[in-house]
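Omission of a single protein chain aside, the complex is shown with its protein chains in their original locations.
For clarity, chains are labelled A, B and C in written order, and residue numbers in each chain start from 1.
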Amino acid sequence: MNPNETSAQPDASGLDRREFLRLSGTLAAAGALASAGCQPPQEQTIPFHDMPESLVDGMGRARFFHTVIDGGPVLVRTREGRPILVAPSPTDASGRGLTVRHQAALMDLYDPDRAKGPVSVRRGKGPTVASSWSVVGSEVVSRLAKAGSGAVLLTGPVASPSLAASIAALSAHTGLRHVAWSPVEPDAAAGACGQAFGHSGAPRPRLDKADLVLGLGAEFLDRPADGLERDFALRRSPEQAEGAKMSRFVQLEGRLTLTGANADKRFRVRDSQLAPVACALAHELVVVKKTGPLAGNAQAEAALAPFAVDAVAKTSGVSAEQLKGLAGELAAARGKALVLAGGSASGSAAGEALELAAVLLNLSLDSYSAGLFDEASAEQLPSGSAKALEALAGEMHSGKVTLLVVAGANPVYDAPASLKLAEALAKVPFVVSLNDRIDETSARADFLAPASHPFECWSDAALPRGIFAVQQPVIQPLNDTRGLLDVLVEWSAAAGVPGAAALVAAAAPVPGAAAAQPVPNPSLAWHFLRAGWAARLALEPGSAAFEAAWNEVLRSGAWQGPAPAAPPARTLAPAALALLASLPASPAGLELQLYPHLALHDGQHGNNAWLHEFPDPITRISWGGALSMAPRRFDEMKLASGDLVEVDAGHAKVVAPAYRHAGMHYDQVALPLGLGRTACGDIGGGVGPNAFALRLLAGGRPLSAALPVKLTRVSGNEALAFAQGSDVIDREARPLVPVTTLSEYEKNQKSGTEQQAGGPSAWPEHPYPNARWAMAIDLSKCNGCGKCTIGCQAENNVPVVGRRGIIDGREMSWMRIDRYYDAPKKDGRWDADVWDGPLEVVEEPQTLFEPMLCQHCENAPCETVCPFVATMHSTDGLNQQIYNRCVGTRYCANNCPFKVRRFNFWEYGKAQESALFRALEPRIKRNAELNTRAPMQMKNNPEVTVRSRGVMEKCSFCVQRIQEAKAAATREGKSKVHFPDGAVVPACMEACPTGAITFGDVNAPGSKVAALAASPRAMKLLEAINVKPSISYLTKVRNDKA
Amino acid sequence: MTPTSNKGVLGHFCEPADALAAAAKVRDAGWKHFDFLTPFPIHGMEEAMGQKRSWIPWVTLVLALCGILFAQGLQNYVMVFDWPMNFGGKPHAAWPSYIPITFEAMVFWAALGSALVAIVAGKIDTIPQPPPMLVKTGATVDRFVLWISATDPKWNAAEAEAFVKSLGAHGVRLVDVKEEADA
Amino acid sequence: MSLGRTPVRILMLVLAVAVTGSFAYAFSNVRKGYEPRQPILFRHTRMAGTPVWQTDATGAKVNVGGFGIPCVYCHTMPYKGRHSTVPSTAVCMNCHTSVGLGREWVLKMKDYWDRGEPIPWVKVHDLPDFAYYDHSAHLNAKNEKGEPKIPNKDAQGKPINQCEACHGKVETMEIVSVQNTFNMQWCLDCHRKPDMKAPTDCIACHR
Partner (left out) sequence: MTRHEASPYATVMDDSQLTGRPIVLAGAGPYGGDLEIPEPLVTGGKKWSDVDRDICMHAEQFPTKKWWIAFAVALTFLGLLVFSLIFLLYAGMGIVGINHPVGWGSFIINFVFWIGIGHAGTLISAVLFLFRQQWRTGINRAAEAMTLFAVACAGIFPVIHLGRAWFAYWLVPYPNARGPLWINFNSPLAWDIFAISTYGLVSLAFWYVGLLPDLATVRDRATHPWRKSLYNAMSFGWNGSHRAWRHYESAYMILAGLATPLVFSVHTIVSFDFATSVMPGWHTTIFPPYFVIGAIFSGFAMVITLMTFMRGYFGMKNYVTLNHMESMAKILMLTGMLVGFAYSTEFFMAWYSGSEWEGFIFKNRAFGPYSWAYAIMFTCNAIVPQIFWWKKMRRHTWVLFVVSILVNVGMWFERYVIVVTSLHRDYLPSSWGMYSLTRWDFAILLGSFGLFFTLFLLFVRFLPVVAISEVKGVMDPKVARSAPTDALPANAAVAAHQEA
């Protein structure tokens, strides 16, 4: 460049240095201003006005309460006064066990559709008008005085002795009659036992003592009660104590149930044929083999005579050889064999005969005398009776009933249609409902005075094995509601029942001393309970001894009553055999079974989103139900999944989507009960078909099985919300579930865990010198009940996605139970079409359950691919997922071989308010309805982040509990290098009724999980791709040794 | 940035071959501050004008090495030294993972740097040019223009004009921007 | 001709904004120095400060400093629980039933007490909701020698307040303000000290 030549052009760089500096200085100042303006929103800290002393150590920590809900003893975890988790009571000695309904009770408590306070419903004519407890109370009490025996209290089954006592006292004083109605509990067993032995009450089988269990349509895993699932699991692993052996379970049933899916051998017998088959077995034992006390009993032999195996084999579809073989197996296990019925099939017209046949078999096998039954010792409390309801309906129609109080019953929805209860209600001059919302029955009442949730009020319960528990409130009532017991005591006092007025006086608040109330809880029920419990504990009310004993009951949750009386003699009353003679014939064509929905049961909790979203363990359908059909019939009718079919039972018709139900008997179809609520709230209203309409009342029993039906294909298809992809697994190609048979296992303990080995790793392993968390899941103990999934959902703030969400494939469950039908190797391998479920596989399905959750792989494929550092491994072996760092590439989920990662497709944590966008996308509205309406947020666990839209989430091994254990160790000055067993119990393990899940520090010396991981049965999935999971699955062993 | 010269002589050719032939003659005549303005590059013009090979490739090499160093430095600092984390069981220094970014950074530095440097070099590593937009040359259309700047040591306006005419160039004219602007 | 410069200027401007803005944002400190006004002008200097005795005009000895009340008298829980806890109004009333009556802010506090309303304190140290911090795990943490990891003695062996490590000398603050950045870098600065042996796993704070 020549400096002498001046340029006509300005300097092309445009900005000189000084100008640039000036500019950036300004910008820096602007940046500082901007960042000062970026202060996070100001938050407040609201302390107590006056902190209760009991909370001084409890801020920011969970508090636990033993209580009982719907007859289930539970441990409720609360935070800052809100229940956030319902877990099985760890100290429960009653063996009652829980159902998913107990676990999901939180959703009922925080149900936004519950009534907020008493209202005048005016029989559904026009809008409701707010009312008050005093108005309702005075109305009822004034009418009670006049009505005499025209006053009826209609309740569900009563599980509380105190409630029963208060009803009895009120009845005795006023003439109020009490009718209890339970829509789905089959009473055939009690009836048959009553007829056979002269005293009712079915004894409790001891599955932990039986070597052979024969199920006659038994459903002890579908309707878990009295801890049968726990007892059953104790004998289901091949490692048994000295002298014991793994039990064998043979099931005969028409519909593949959860119970039948756990059987070692399963025969398809339709419901109406179960009684003849059972009788044929009894015939073979008693008449042919002359086994047991009945052998030689002429009456018994005569009654069984028509049931020779050859005759029954013709009608039942089970061959004579099979029947004989089965009978031989039973005879060989005599004294160690149990025969169980009591499933949905017992709701058929032949149900009592079926139950009687089971009794005969048990008698012949010496099951009673060998101690395989515990005698029932629970206090006899009013349970449901269809006969009483039928009588009541008649009286209502004839106008004899002048006052009806409904409490915890919804007969308009669930009573047999022939009773015409809606019309009957219209003829009762005054109806008050104490249900918790304007449901089908309440809508036809004059007043609705909403009852509190059991978590809000005092009561008690009688549990099996002579145990009594107190139901203590764990939260103040959220709305203007009252406990049923409170209401009854108050009404009793107003009606002049002796003693009640004194309780009211005692409970009245002392004026002007709000801060120093001497009585901690002014609840009437509390006073009533204590009076009753003083008598039960045989202690002076108000004495120090009583207070101490009472506090101990509240602390431990239960009190062991006097030892059960000696078992009564089990000798057969010959008159009972008449039941066999009058056995009704099987329907010629198709027969229908109506079974209680596995989660929703009778539909009482029909607005519970967790229960709706809970996929049926067998059908894997959530949010609704379907007509289960045999695969062959389904194929013959050329149906597609969800095609609408009309079920015509003669007296009623129901349209339901069709489902190809594996293992279904060809001549049987089934529909779940408990769906199709029309008035329960915005969550469950209108979900699924209402099958209660198909029930038939006959002989005082609502028949729910072996109903003759016709099917007609009607136009339309209703997509079913399947929580699972393919049903079938070809284990030869995909060794993902370790399964073997007992005989194989005895030859080779590692059998069933064979899989392709992984290649060598290019890299050295990372060291894990301290604690390393791991889990072991024993598939022999897991029965697929799914309680772990609800426990997980509650603990970890997992949202619900609704029917559309499931159909869209946006389920959020961190833990799921995969259900497969095993397609065993046949001439080489299955081809690609195996995934459609060929008839060979699904007609006689071998069902496998596999709980699936994040495997916390040592070489986690998800971690490598996240560019944002949102997921990586912790030093104690956890696969961490950091929500606040996650930006949502979903790459990790794609690269997860187990597909356990869940993406927040929507904003589940808070409602998105924009009318335009809600109109554009109705799913946004539904999500808000399901997840974010007040007070639903109260259920959230504050220890777990509520995830926002657009982030990935997954099982964390309940890291919040791990962290709490670490913090506790620090506080207490203990070592944090290793943790003993039980220091950390994740929610799934806590909820598991069978002990199938074990969690702990695999590096801790002598830890249980380390021993299980080293077991020959242990298998870590997908060795071939070297991901090295932290979860060991223990082989499911099928007992093939007849 | 570009040095400009307000004075010089311009003449154009209509075919690249003519320009090429002329260039050698200009070079041989000892002119230093001359240039050919052409609508497209002419093969062989560098030799004809007596220019050395462009030094841009060396810049590219240095920048490519810088890119490699930058990428390796950043990745190793982040993954190994600053906060080593366990991603899917891989070692902290999982070197195969660093190859793609190293390559990309190399290309990025080398390519963008070379392009930038070439543009700047075209402005700096040159002789004073006729002021753009003020002097029309037709070089972006179809003329192959010879420019001899007045800054040449042996500049003599009359001699230069005569020389250019002697090469067979058309439209030979002396340029004086000030005069043109005033006019 | 100045038009030739305009695009370059705009480009430079955009670049300068981008560079300055992103660095300002990346290192922006939103917490340190935060000093919100409280509903009641509670003076930590008076309650927790060191006593300073002076003789007043009448010859009486008067404490013009603080009362030296230990932090945990009011903030009861830091050694036992996650939160240090903000005291309930009842704690104020332990003393203020008999002392300090008639002072403006004491009266205001008593107003809240009489109405039965809690005092709506403004949160000073506010971590984001996704960061789980446990006071007890920090204050009880000990090294191999059994000494607290958060020092309770200075170099001379004089006892110091453990709270100071993060909160600074609150007893000298008329209005409490945030003394540290309280961002992740600050947390990790401590956690990553080799002798701290503190966890650097993400789940230590985020879950």
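In this text, a residue touches a chain if its C-beta (ideal position, glycine included) is under 8 Å from a C-beta of that chain, and two chains touch if they have at least 3 such contacts.
None of the values given here were measured: they were computed from a predicted structure.
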Chains still shown that are in contact with the chain withheld from the display:
A, B, C
Hidden partner chain, touching residue among B:Asp28, B:Asp125 or B:Glu159
B:Asp125
Tell me which residue among A:Gly296, A:Pro584 or A:Gly809 touches the hidden chain in the full complex.
A:Gly809
Touching residues on chain A - with respect to the absent chain:
9, 12, 724-729, 733-734, 736, 808-811, 816, 818-820, 832, 835, 850, 852, 861, 864-869, 872, 885-891, 893-895, 897-899, 902-907, 912, 914, 917, 920-921, 923-924, 948-952, 1022, 1024-1025, 1027
Positions on chain C where the hidden chain makes contact:
1, 3-4, 6-8, 22, 26-29, 181, 183-189, 192
In terms of residues, what is the contact footprint of the unshown chain on chain B?
2, 12, 14-17, 35-42, 45-46, 49, 51, 53-54, 56-57, 60, 74-75, 78-79, 82-83, 85, 87-88, 90, 94, 97-98, 100-101, 103-105, 107-108, 110-112, 114-119, 121-123, 125-127, 129-130, 132-133, 136-143, 145, 170-172
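In this section, only the chains that are shown with their structure count from here on.
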Busiest chain-chain interface by contact pairs, anyone?
A-C
Rounded Å distance between chain A and chain B, as computed from the means of their C-alpha atoms
79
Centre to centre, by mean C-alpha position, how many angstrom separate chain A and chain C?
47
Going by the contact rule set out above, which residues of chain A touch chain C in the complex?
9-10, 12-15, 20, 23-24, 27-28, 30-32, 34-35, 38-40, 42-51, 56-61, 872, 874-876, 878, 880, 882-885, 943-945, 956, 959-960, 962-963, 966-967, 970-971, 973
Name, in rising order, each residue of chain B that touches chain A in their complex.
1-6, 85-91, 94, 123-124, 128, 131-132, 134, 151, 177
In their shared complex, chain A is touched by residues of chain C numbered 1-2, 4-5, 8-9, 12-13, 16-17, 20-21, 23-25, 28-31, 34, 36, 76-77, 79-83, 85-90, 112-113, 116-123, 126, 128-130, 132, 134, 136-137, 140-142, 199, 201-204, 206-207
